[in-house]
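With one protein chain held back, the other chains of the complex are shown just where they sit.
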Amino acid sequence: MSTSTVSATSAAPKKDGGRRKLTLPWILLIIAGGLALISLVRVISGADDLTSAGQISGALQLAVPIGLAGLGGLWAERAGVVNIGLEGMMILGTWFGAWAGYQWGPWTGVLMGIVGGALGGLLHAIITVTFNVNHIVSGVAVNILAVGFTQYLSNFTFDEAPGGSSKQSPRIEPLTEITIPGLSDWLATLQGKHWFLISDIAGVLGGLVTNLSPLTVIAVLLVPGTWWVLWRTSFGLRLRSCGENPVAAESLGVNVYKYKYIAVMVSGGLAGLGGAFLAIVSTGIYQEGQTGGRGYIGLAAMIFGNWMPGGTALGAGLFGFTYSLKLRGGAENVHAMLLLLAILLVVAFGWYLYKKTHVKAGVAAVSAAALFLWYALTDTIPSQFVEAAPYVTTLLVLALSAQRLRMPKADGLPYRKGQGK
Amino acid sequence: GGKKSSDSTASSSESSSSSKSAAIAYDIGGRGDQSFNDAAFAGLEKAQKDLKIKGAEAEPSEGESEADKVQRLTELARKGNNPVIGVGFAYAPAIKKVAAKFPNTTFGLIDDTSVQDKNIANLVFNEEQGSYLAGVAAAKASKSGKVGFIGGVEVPLIKKFEAGFTQGVKDTNPNAEVLSAYLTQPPDFSGFAKPDLGKATAQGQLAKGADVIYAAAGLAGSGAIEATATAGKWAIGVDSDQYNQAGLSKYKDKILTSVTKDVQDSVYNLIKSVEDGKPQTGEIRYGLDKDGVGLADSNPAYKQMTDVTAAVEKAKADIIAKKITVKTAP
Amino acid sequence: MKILYGMQKPDEGTIAIDGEQVTFSSPGEAIARGIGMVHQHFMLADNLTVLENVVLGGEKLYGIGAKARKKIKEISDAYGLGVRPDALVEDLGVADRQRVEILKVLYRGAQILILDEPTAVLVPQEVDALFDNLRELKAEGLTVIFISHKLGEVLKVADDITVIRRGTTVGTADPKTATTKQLAELMVGSELPSPETRESTVTDVAMLNVQDLRLTATDPDGVVREVLAGIDFTIHKGEVLGVAGVEGNGQTELIEALMGMSIPDGGVITLDGKDISTTPTRKRREGGIGYIPEDRHRHGLLLESPLWENRILGHVTEKPNSKRGILDPKAARKDTERIVREYDVRTPGIEVTAASLSGGNQQKLIVGREMSHAPKFLIAAHPTRGVDVGAQAQIWDAIREARREGLAVLLISADLDELIGLSDTLRVIYRGRLVADADPATITAEELGTAMTGAARGHLEATDNPSAAADGDTTEDEAR
Partner (left out) sequence: MKKFDKDKVLLAIAGPALALVSAFLLTMIVLAASGVDPIDPLRVMIDQASYEDVQVLILNQAGIYYLAALAVAIGFRMNLFNIGVDGQYRLAAMISAVVGASVSLPGPLHVALIVLVAMVTGAFWSGIAGVLKAKRGVSEVVSTIMLNAIATALIAWLILPKNLGVQPPGSNDLTTGDIPESGWFPALTIGDGLEVYGFTFVAFALGVVYWFVLNRTRFGFDLRATGASESAAQASGVDAKKMIMTSMLISGAVAGLAGMPLLLGESHTYNLSFPVGIGFTGITIALLGRNSPIGIFFAALLIAFIDKASAGLDTAGYAKEIGTIMQGLIVIAVVVSYELVRRYGIRRQQQKVGQELAAGHALKTDNKEVAA
C-alpha cells in the first residue's frame, strides 16, 4: 500500500496554474447559460412545465433521497471505505423511520431512520474495517440483510398495527411544510406569465420556496455542511487522510480505525435519513421495496460528482430533474428535451469546429440534425423512452463531459494498523 | 407470512384430503399488498369462515421463474387443495402444465383466458367497463375539462383501465382531455409500490390543469390520491373502495369514487362451486352486469352530485344492454 | 526505528529519553515525546495540500487555517526549505516532498529527528542543502538520527556512528577517524562492492537508436505540455548508456516511450535495425527489450501472486512460459526455480507470494526474469534502489555479465556512483531534453549533479566544470 511515493511524480516540468479552477462567477455564468437555454427550449416547445415551480419542487423531492445516499457514499469513501451497502442502509432508514414515525411522530421517525441507517453502517464498518473484508462483499451482504430483516420484522410489527400490513406501515403524520406565503404567490404569478427567462427564474425560485419540507431544507444544508466538515475542520482533514493515505495518517498519530468507523456510520446515517425522507416526506408510509435502487443511484451520483459534495448534489439534482420531468409531463417534457439536446449538440459542433476536431464535429452535427428531425416530426415520444430519460441523460452527460474522476487514493483498499512500511 | 397463516396451513400440509381445503398462490407482492392479492385473500378468508374449509397460501419469491410457479402449484395440488387458484396472469403457463397433471383438481386463474382446460376456471374482469364509468364520472365532475389517468406499470392489464377511462371521458365530453401516465415499465413492477412517484405524477397533471385524477396504480395510487386531495381536486380510486381504506382516511372526502374489481367474490365463488360439487370451468367473466366490476358510491359528496350519478347509471345500463362496447386497449 | 516511533512494539529492551524510560504504543505517543520521523517511503497523501499534510495529526498546535499557514512559512523561511503550503503534494518533486516531510517533523516541535534514507533520491547539491539544514537543526539543540547506506554521507554529517546488521548493533565508529572501508566491513562483514567496470565492451554495432523523440501530455484541463523533446541517442551492443537527472525530468516518460506504454508524438525508435516506433509493448518485449522498472511494486510484480506467476509476467508469450497460446505452468515453475537458484533469490519456495520477499530479493527475481530471455536491450531504472548491499553487487554483476555478451543497456539511476561506475556513456536529462553528456571515466558526482540542475550544458569536461556552473543558480532550480 505504502509502496514508494517516490515515483509518483512522473510528470515533468509543469507550469503552475495549469489547473483551471471553477470560480464562483464561472459557476454562476454556467447556471445562467443553462437556464437561458432551457428557457429557450421552453418557449419554442411550449412545454411550460419545464421550469415550473412544481417541476422544481418535484425535482428537489426526488433528488433529496438520492443526494443523501450520495453524501453518505461520499463520507464513507472519503475515509477509504467503499459503500455499496447504501441501498440496504436506506432500506433500514425507511423501515425504522416509518416504524418510529407512525408511533411517535415524524421527527422521532427521522431520528430513528438515521439510527437505523447508522446501524447498517456500523455493521459495514465492523466487517470492512475490523475484519478487513472486501468492501463490495460487505456492502452486498448489508443489502441482503437489510432486505431480509425489514421484511421479517414487518411480520411482527406493521402486520399487527391498524392500517398496516406485512408489506407496509400505517400512515405517518406528515411534517409541517414551509411556504413563504407572499413570495411564493408572487413568484407563481410571475411564472404564470411564461416570459422568457424571467418566468423560468421565478419558477425555479418558486420551486425552492413552496411547500418545502423542513427535512428538505436540512438535506440541502447537509451539502455545504458536509463540505465544511470534511474540508474545513481538523476532523474532516483526518477523515480524508484515512482515505488518501491511511499509513501516513497513522504515522502522524491519527487513529485510522476510529475515523473509518465514524465515517461509515455517518454514511449509514445519511443513507438512513434518505430512507426516512422517502418514508416520511415523499410518501408518508413505509412500503416494501420503496427504495427501488435509489441507493445505487446515489452511489452513481457521487461518482458522477467526483467524490465532492457539490458534484454529488449536482448529480442527484440532474437525476431528480429528469426524473421529475418524466413523471410530471411524461412525453411532452421529454420531447422538449430532444430539442435541448439538439441545441447542445449544435454548440458542441461549433466547439469541435473551433478546436479543429472534424470527426467529432461531424458526429455532433449529424446527431444534432437527427434529433432536430425527430423533434420536428413527432409530438411525443413513446412512454418507454420517457422512462429511460433520466438514465440516458446521466449516461450522456458522463460520456460527453471530460472525465477526470479522482477517487480517494486508498478507497476500497484494505488497511491494517502497523503494517505500513 | 408470519404467525397467522401457520395455524391453518401447517396442519393442512400434513393431513391431505381428510377435510376440504382451498389454496391460493399469490402474485408478486403477496399478501399484505392492500390490493389485488389481499382481495384474493379476503375471498379465501370468507370461504374459510362461511364454508368451514381450510385455506392454504403460498407466496412467490422475487426473481423466480416459471418452474417455481409450477412447483408451487404442484405442491398445493398434491396436498389435496381444491381449488388451487393462481392470482394473476403470470400463472397462466404454469397452470397449463399443472392442470394437466391433476385432472381432478380445479385450478382458478385470475386475469387470463389464454389457457383453457376442463379443470381450469378463468376468472376475468371487465376492468374497462368499470373504468368507463369512472371516465363518465370524471368528465362530469371536471370543471377544467382536463382529467388525469395514472397507471402503475404499463402492462396490457392496466392499459385496459386506461382505454375504458379514456373512452368514458370522451363519450361524455368529446372536448375533454385525458392526460395519462405510467409510473414504471415492466418488468419493473415497482410502479405499483412507489407512492412518491404517484404523487409526483399527479402533481404534474394537476399543474397542467387536471382536476380529476384516476389512479390505477395499486399502492402508488395512494400517493396520487394524497396529491390530488391536498390540491382540493377529485381523486378516483381503484380495485377496492378506497374511500373506506384506513390508510387514506385523511383524504377520503376528496375520493370521488373507486372502480371496484371483485376479486374477492370471484375467489369465493370458485371455492364454493368446488365445494358444491359443480366446479366452475372455462371463462367466468365478471362485468358490470354481475357487479364484478363497478363504481363505489360511499362518498356522500358523490351521491349528491346527481348529474354525475345519473350519467354513470345511464352508461352502466347502456353497457349492460350492450349499447356501448368498451375498448380494451387504448 | 519503527519501534522507536511507536509503530511496532519491542519484545524486550528499554528506550530512555533524557534519562527517562518510556514505552510507546502508537506514533502519537512518540510524537508527544518529541520524536519525529522522516520515513524511507514518504508518508504523504498526494491529493492533499502541503499544508494539510503538515498539520494532519497536529491540528491542535496551530489549527488548520491561517495560523498554521503562517507557522509553516515561518519554519520554511527559518530553515530555507522553500515550501509552498497550498501546493498539492502530487505536484511536488521528490526533493520538495523530502522537505515537506522534514517540515512536518519540525512543525510538531520534535526534539529528536529520525531520518531514514533521506538522501536516496536527492542530487548531491540537494544533499548538501539538506545537510546544511541538519546542521542548523543540530545547532538549535535537536538530536538527529540519520540512517543511510551511503557511507560517505554518514561520515560527512554524523557526530557518532552506530552500525546495525541483522537487527543487532555490530559496532560503533568515530566519523573523524573511520574510513568508508572500515564502515563497509562492519556493515556487510566484508568489503564493500563497487559498481566500477573498467574494461570496455562497447562495439560499434548500434542496437537501439532514438531520433528526435517527442512526447506531449495533455493535462485534464486541456493544457498541452511537452514532456520529452529532441531526444536523440544510440546505444551500441555491449554499451551501457547512463542517464542522469533529477527525478521528474522525463525519465519515466522516456522509459514509457521506449517500452511502448505511451505513444510518442514524433520521432523514430529503432531496435536492432527495425523501426519499433509504433509497435505495441508486448511485441517490443518479444523483440528483445528487457525491463527493470523503477518501481518494482507498481510495474514489475504481481505482489499477491506466487513467484512463478511473477516469472511469467511480461513474458507470457515466450518460452518456457507458454506454447501456442497455452500456458505451461510446469515449465514456468521449473524455470523459476532455476532463477531462484542462479540469482540467489532468498525464498523458501516459488509458491510464496512476491509480497513476502524483501525488496532486494524481489529485485533479484526481476533481474533474473528479464535476463532469462536473452534481451538485446535492457532498460534498467534504478536497479538497486532500496536494495541491500549484497543484492546490489549481484545485480551489478548480472548487468556487467550480460553487457559483456553484447547487451545494450539504458541505465537510469539516482545513485550517481552507480551511474558513473557502470556506464560507458553518460547523458543528462533536464526538463525533457538530453542537455549534456559526459565521460564516466573522468566526471565526478558533483559535476554531474550540477548538470542535472540544468546549470551546465553540452559536453561536460571535468576541468571546465567551474565555468559551466558559474552562471546558474544551481540548487533552487529543480523540477516542478
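We call the chains A, B and C, going by the order they appear; numbering starts again at 1 in every chain.
FYI, a residue touches a chain if its C-beta (ideal position, glycine included) is under 8 Å from a C-beta of that chain, and two chains touch if they have at least 3 such contacts.
For clarity, every value in this text was computed on a predicted model and none was experimentally measured.
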Omitted chain - touching chains that are shown: A, B, C
Identified contact with the non-displayed chain, of B:Leu51, B:Val155 or B:Ala301: B:Val155
Touching residue (missing chain; options C:Asp232, C:Asp275 or C:Glu351): C:Glu351
Residue among A:Ile44, A:Ile144 or A:Val347 touching the omitted chain: A:Ile144
Sites on chain B contacted by the missing partner chain, in the whole complex: 1-3, 5-7, 9-10, 13, 56-59, 61-68, 71-72, 74-75, 89-90, 92-93, 101, 111-114, 122, 154-157, 160, 185-188, 283
Interface residues of chain C (partner: the chain not displayed): 8, 11, 166-167, 259-261, 280-285, 291, 293, 298-305, 309, 312-317, 322, 325-327, 329, 346-349, 351-353, 355-358
Those residues of chain A which, in the complete complex, touch the missing chain: 1, 127, 131-134, 136-138, 140-149, 151-153, 155-156, 293, 296-297, 299-300, 303-304, 382, 384-385, 387-388, 390-392, 394-395, 398-399, 403-405, 416, 418-419, 421
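Rule of thumb we're sticking to: only the chains that are shown with their structure count from here on.
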Innermost chain, where centres are averages of C-alpha coordinates: A
Inter-centroid spacing, chain C versus chain A (mean Cα positions, whole Å): 43
Chain A residues counted as touching two or more neighbouring chains: none
Touch list for chain A against partner chain C, complex: 2-16, 18-20, 232-234, 237-238, 240-241, 244-245, 247-255, 402, 404, 406, 408-409, 418, 420-421
Residues of chain C defined as touching chain A within the complex: 5, 7-8, 26-29, 31-32, 37, 39-48, 52-53, 55-60, 63-64, 90-94, 97, 104, 121, 217, 219-223, 225, 227-228, 247-250, 252-253, 294-295, 297-298, 386, 431-432, 479-480
Touch list for chain A against partner chain B, complex: 49, 52, 54-55, 58, 61-62, 155-156, 159, 162-163, 165-168, 170-171, 278, 282-285, 287-290, 292, 324, 327-330, 383-384, 387
